[in-house]
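So that we are looking at the same thing, I have put the structure below in structure tokens.
Just one protein chain is left out here, and the rest sit where they should.
Entry: chain A
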Amino acid sequence: MAESSEIAPERDTAPQWRSIAGKLLIQKCGGCGSAFYYPRVVCPFCLSSDVGWFECKGEGEIYSVSVMRRGEPYALAYVTLDEGPRMMTNIVDCDLDSIGIGQRVAVVFKDIEGIPTPMFRPAGPA
């Protein structure tokens, strides 16, 4: 498994980024100090290439969510990480009719095509 320092933030990084199971990594700019998402080779706020990875707590709250009702239902969401940036994800391991905006959630890694992928479930006791 790759160490975070080995991750090159290019397009092929995404499977590698997802594979750091148990750790949710995002980037921070050494130039302007901004945390940002999605990962890339430059900071979207100042275009500095001095960007590095850091590990998030893996907690946040649902910014918005929409449950697809055609076929097997699934919940597309944006989660606002406690570190600041919002990321697109899925809300899983819960009754999809019970989730809502503002709800606290915690990361859980789910297998997508053989790669652990960061999704979120309602925080607190299971």
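By definition in this document, a contact is a pair of C-beta atoms (placed from the backbone, for glycine too) under 8 Å apart; a residue touches a chain by one contact, two chains touch by 3 or more; residues count from 1.
Here, contacts and distances are computed from a predicted model.
Engineer: The chain that is not shown, which UniProt protein name from "Thiolase domain-containing protein", "Spermidine/putrescine transport system permease protein PotC", "Quinoprotein dehydrogenase-associated SoxYZ-like carrier" or "Transporter" does it carry?
Structural biologist: UniProt lists the chain that is not shown as "Thiolase domain-containing protein".
Engineer: For chain A, enumerate the residues touching the unshown chain of the complex.
Structural biologist: 11-15, 17-18, 34-40, 43-45, 63-70, 74, 76-78, 81, 84-90, 100-102, 112-113, 115, 117, 119
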